[in-house]
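All protein chains but one are shown in place.
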């Protein structure tokens, strides 16, 4: 498996203003991190803080930012471009396109497609996949093995569902999305009315609407809305094991790391990031460009862009125990400080 | 899709003491939140704090509590009932019954049912579902596409398993339960004995017993017991991505929000609520009517009903950093306050 360096640069020349210096015939056998890259590998460095790693790297070629061009030139072959990380991302895509196993075409003989479903001719359906009544599967869609696409679902062009994804009735997924294994779109939201010590089910009558270019990680769940739909806008990226409650609205190009939980009816802005394991309570709003640290609990709406955090700092267990125990007296300690201040005032 | 208002009120008249005022022939096209409801929509308001929203609403009809009857009467059609939220819940159920896609009947030709399984005549089995040896599936049960019901499982009447649920060997599920996609009942509990730096597996010989009217959210896991069974009592509601460890006992009508983790052998009382992302450590007991806030960590048994919390409050990152750093000195700060108090005593 290899790519020829000159061909690679040529393939991306329409998208990037990049300059290549080196041997265009060089074969690249692997993409590798800068510290592990060898003479047949292509790597990248964005940030000047990695200058010494760049200088020491044995990589066959390195993608660098203009600030690093001089150091790169002393070392060997390089590609200089304004955004090396993004350039590298596109290289991984080229690599995958050329080297990875082909996606199967056609409808696997074990798959079940309801006669009333509309399946575009270029769509492919994996083994044991199920496509329900009136579902619409557009051109270039790939449904992985064991996917369950319920009745009335609409899946936009070139979207790929990995193995074992399920999409509930009447949900809509946009174009060029990727849903990883175990994803559940459109399970019932968690809605119950208290009824004399029991819980009366509120049927969840909405659906889920997912925009274009959305990627959803393994075993992540997006619940259907109670009355209106749950909405995930264009370009959103959700990592694995994320929970999105009913009637949540996630703004465009927002990214959430693994194990995040967003409770019902929360409204997350566009271009936000939410760190792993964070929790957003229900019925809150987050403005655009809000960044929440891992494991933080958002308990109130956040109206200003910025970076927000809230988790207990880790410590050796003995120190933590002492501080955690004292924390239970913190309010009382504040009172004691106040009293001290009152006592010292006439003396000082 | 619509319901006629008079027929709707009539349908619920056996269950609720409700008074309807308005046009019994009015067609309702949608159930909607009070602020979004239009002339063809039915909505509800429980709490007097929403009086102004009620007054301004364009809803075709509104379900209200007696305290809101006067305001409602000034506005248009209304149904007055002691518990509008519960009434509305029942309306969503009527709506679903009349408008949603029918559940398939019979056994899908692709399903596999072991010849020794007992399947009631009114049970339905979806595409690619698997029913193992000696399983018992009672009347009115629906097994969704790709469900896996292992050998010896018992599923009570009118219980519904969504697509891609698995129930492990010999587990029992009661009547009228709903298990959403990706649920795993009866995987092995996490039990290992330390053995010279390695872990020796303790086989999990118990099963899972789930009562009646239990609802379990997408990708939630309930592990089988080590020696005895893990037990989920009647009316429990678990949201998505919840983890219930082996030998846990969850009391009747307790509800847990998404991403909660309950460690092995914990005993949760009846009528409790556990907020999203909370963690309950193993071998603890929670009394009935205990309410745990989201993201809190229960590290000791709670013997009194009440509301318990424990998570770091979120703040802008810079403020959080300063406070979190200081928190590591909290115990030392307490000592300094003590010393100040000792110093000031002879002076004051």
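Note that the chains take the letters A and B in the order they are written out, and that residue 1 is the start of every chain.
The rule we apply is simple: a contact is a pair of C-beta atoms (placed from the backbone, for glycine too) under 8 Å apart; a residue touches a chain by one contact, two chains touch by 3 or more.
Model, not experiment: these values are computed from the prediction.
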item: Hidden partner chain, touching residue among B:44, B:88 or B:312; value: B:312
item: Full-complex contact with the absent chain, from A:10, A:70, A:139 or A:321; value: A:321
item: Of A:36, A:56 or A:74, the residue in touch with the unshown chain; value: A:36
item: Absent chain, residues of subunit A that touch it; value: 30-33, 36, 83, 85-86, 88-90, 92-93, 95-96, 99-101, 108, 110, 126-128, 144-146, 162-164, 178, 180-182, 213, 215, 217-219, 235, 237, 239-241, 253, 255, 257-259, 271, 276-277, 294-295, 311-317, 320-321, 324-325, 327-331, 333-334, 337, 340-341, 344, 347-348
item: Hidden partner chain, residues of subunit B it touches; value: 112, 128, 130, 133, 146, 148, 150-152, 164, 166, 168-169, 182, 184, 187-188, 190, 192-195, 197-205, 219, 221, 223, 226-228, 241, 243, 245, 259, 261, 263, 277, 279, 281, 292-293, 296-300, 306-313, 315, 319, 322-323, 325-327, 329-330, 333, 336-337, 340, 343-344, 347
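Going forward, only the chains that are shown with their structure count from here on.
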item: Superposing rotation of subunit A relative to subunit B, computed on C-alpha atoms, to nearest 5°; value: 120
item: Interchain centroid distance [CA atoms averaged], subunit A/subunit B, Å; value: 26
